[in-house]
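Mind looking over this structure? Questions follow.
Of the protein chains in this complex, all but one are displayed in their positions.
Going in written order, the chains are labelled A, B and C, and every chain counts its residues from 1.
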Amino acid sequence: MIFSKIESYEDIVKKLDKKEDKIAIISCNTCARTCGNGGINKLNELGFRLIREGYNVTDEAVVLYACSEPILRESKLNIDDANTIIVLSCSAGWSCFTRNYPDKKVLMVTEDIGLVISDTDREIFKVVMPYKGHESELGKEYRTYTGEPLASKKIKLRCVA
Amino acid sequence: MIISVRSLSYDELKRNLSRDDKIVLWSCDTCVKHCGIAGMDKMTALEDMLKEDGYTVIKKELISESCQVNLAKKHKAAQEDLFNEATAIITLTCELGYQCVRNVFPKIKVIGTAKTFGSGNFSNKKGPILTSPLPNTGLELNPEGYSLKNLVETFDLQQGFFDFDKVPNPEKITITVDGKPLNVKKDANLLDELLANRMKIPHLCYDSSLGAIGACRMCLVKIEGKRGLVPSCCTQIEEGMVVTTEDEEIEKLRKSILQMIVAECGEEIQQSRDIRFWLRRYKITENRFKLSKQEEAVDDSDEVLIRDPNRCILCGRCVSACAKLSGQKVINFANRGSNTVTITGLNDNFANTDCAHCLACAHYCPTNAITPKAISKKISGYPFWTLITYPKKMTRSTRAG
Amino acid sequence: MQNTIILPPTKETELKQFIRNITADAKRKDLIQVLQAVQEKYGYLEKESLRLVATNLGVSFSEVYGVATFYHQFRLQPPGMYVIQVCMGTGCHAKGNADNFENLKLLLEMKPGQHLSKDKVFSLEAARCFGCCSLAPVIVVTDSTGAYRKVYGHVDQKGLKKILAEYRKKAKEQEESETKCEMMVCQK
Partner (left out) sequence: MRNDGLPKVIVNDKKDFKIKVPMASCTIAAGANEVLLSINAVVESMGLHVEVTPVGCMGLDFIDPWIELSKKGYPSTIYGNVTPDIVEQIIREYLDRDYSSAYAFRSGKPNDSTVPALDELDVWKNQVRWISGKCGIINPESIDEYIAVGGYQGLKKCLERAPEETIEELKKANLRGRGGAGFPTWIKWNICKEQPGNVKYVIANCDEGDPGAFMNRLLAESDPHRILEGLIIAGHTIGANRGFVFVRAEKPLAAKRLMKAAEDARAKGFLGGNILGSGYCFDIEVFLSAGAFVCGEETAMIAAIQGERANPIQRPPFPAVKGLWGMPTIINNVESLAHVATIMAEGWEKFAALGTEKSKGTKMYCVTGAVQRTGAYEVQIGTPIKKLLYDIAGGPPEGKVIKAVQLGGPSGGCVPADMFDLPMDYDSLQSAGAIMGSGGMVVLDNTNCMVDMARFFLSFTTAESCGKCSVGRIGTRLMYETLKRITKGEGTIDDIELLKETSDVMQKACLCALGRTASNPILTTLRYFENEYMAHIKEKKCEALVCKSLVTYCIDQEKCKGCLVCAKNCPLQAISGEKGSTPVIDISKCVKCGTCLDSCPFGAITKVSGRVCEKSVKVEEGCRQ
């Protein structure tokens, strides 16, 4: 599973233009949702706020995987009205949309932290292979569906390097 | 998806094993399968090779998502005795899956076979590509991606699956199918071998990853010396078998059974790919059988999956997938006789179950009764969310790619 | 003598305790026996007990539900004070027990799909052969836990009414004695 973190709202807004941008928000329903970064909840959170603050959001969609072209095609996304796409997924999802919508501006609003193993029964996941710049995250544990760091220092998932 | 490439040659793998090891093969059914180095067929190939070389493989374990520790634990719990006996596990998974297995089986020797490079895409043209490499690769983020071939060359790794090193040569025997001789694997599943030889046999409940269920009765064939018709999915190949896969009687039966299934489920089921295919092939336009049907509520409580009981043909694939692949056993049959239904949890909504969202049920459902959810909303125009369910299967299309 | 007041255990803790006791040495294969024991004590299997059985036995919820709905013996709905089981065996059918079943529904004023009479005294079940075919048509009346069990043979229209009246009276007496007990407790 891939753990990515979303930028703050302010940072996202900085990349948007209120007048010009017609925005489509795409949310990934797999890893990103588990790590508290996608799914319908995050989509609604961002979407409602943007609309409330006067941004021109034209489409919202949840797709199963943002990183698979066959799934993208099957999802029958109709986002022709938009010229800007916000992808709530890891950078792989962003790559996929960048390639498939070359004429649109695809915003990267998330940052990959690392590859994780998870335990959905206990609702935790743990970084096993960190991405560049997040080497210090190795071995850290987070809460699933929210992505909050686990308060307790006690390590729940044993890591064998 | 996570991109991994095989890092071990077959000889290196053998060096890690000893002759008296009791080996369990452990494979993931998600990303790494699409990278071409895992899955049931790959495990079977590896098993054949190892057996040929005199090793003991005691189990092939397919897991729906190997990066979930809880699923691995459930697999262990379900077969405590078997894993107590095992002395080595070969993981056909990414490095995360390898970590999980080490985590769950600290006392058993675990051999990883893949190197994980980071996350990537599945491209229709190029297949799996690496787009977001991990730092130790020295590569940069690239939306166009690095192909697997590229990675193999750059990092001096192994191309494809083990069968490129050494084609397994399992014992072959000859059986007669529809009057012609056919070379097949000894002791293999009859339906598997027939399908592998490009014969069209209708089957709705069987998948080689899930094992035989024998519920749909579509794959019936005639075998000389056996009474009546037998489902080929539940038949082991024997020396000198004489099989008839198609004649007037069999076709008539298959037609009737297909019509029965459609009658029970309602017309909507005809949209399902497999059903539509066979309806066309058998030129069925009208259904002789009619049954009263009660519409049941679609369960869309879950964030990821939608379950439409009206499309369920009770083939049992999801039940098998949930039990065998994920180990969760969230889905099961309830009631008896003509009231049989599939339920989740204690007849709860999907959302109120322990579902780990490994998607095994959805991948294996032949009629899209369980599908992953895709939602889209036009902010201008349509005020409502519209649900789109996938007409095709992710696994199939990616396999084709 | 004692000054401490012992509060009666609430139903939940009692149920928990009971299921913990019966599942103490049980394994997966004992699921049916465990469910039988729960039903014998409580008369039916409510969702909470299924949940507890599943957790204590380490079986998944769906498996427990699947088994509980497969077999005849298990009830997932609360039964009435008395359960009327109408034999649906061949012998009884040939002698007209299907009519008895329909008539019981009429007499108990049950709508289709209902199994419990309005006053909750009776619940009606179609049962399988009891092996008393020579008494056909047969109905069996049990109390909710199955401890009391009486077989009635050669039942007809009039017989049904008589049986219903008999048990209505019994139920009333029981209720009265219960309220009496309560009153006595109050007086104390």
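Here, a residue touches a chain if its C-beta (ideal position, glycine included) is under 8 Å from a C-beta of that chain, and two chains touch if they have at least 3 such contacts.
As the structure is a prediction and not an experimental result, all values here were calculated from the model.
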item: Visible chains in contact with the missing one; value: B, C
item: Contact set of chain C toward the excluded chain (per top definition); value: 28-33, 35-36, 63, 66-67, 70-74, 87-95, 98-99, 102-103, 106-107, 127-136, 138, 149, 151-153, 156-158
item: For chain B, the residues touching the chain missing from this view; value: 212, 214-217, 220, 228-229, 231, 234, 249, 253, 256-257, 260-261, 263-264, 288-289, 291-292, 313-316, 333, 335-340
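The definition used in the following text is that only the chains that are shown with their structure count from here on.
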item: For chain A paired with chain B, centre-to-centre distance based on mean C-alpha positions, whole Å; value: 28
item: Residue list for chain B, restricted to those that touch at least two other chains; value: 354
item: Chain B to chain C touching residues, read off their complex; value: 77, 328-336, 343-348, 353-354
item: For the chain B and chain A complex, residues of the former touching the latter; value: 1-2, 67-70, 95-96, 99-100, 102-103, 106, 116, 118-124, 131-132, 134-135, 141-145, 303-304, 354, 356-357, 359, 372-380, 388, 390-392, 394, 397-398, 401
item: Touching residues (chain side chain A, partner chain B) in the complex; value: 1-2, 29-30, 33-34, 39-40, 47, 51, 57-65, 67-71, 73-78, 81, 90-92, 94-96, 98-99, 112, 115-122, 128-132, 135, 157-160
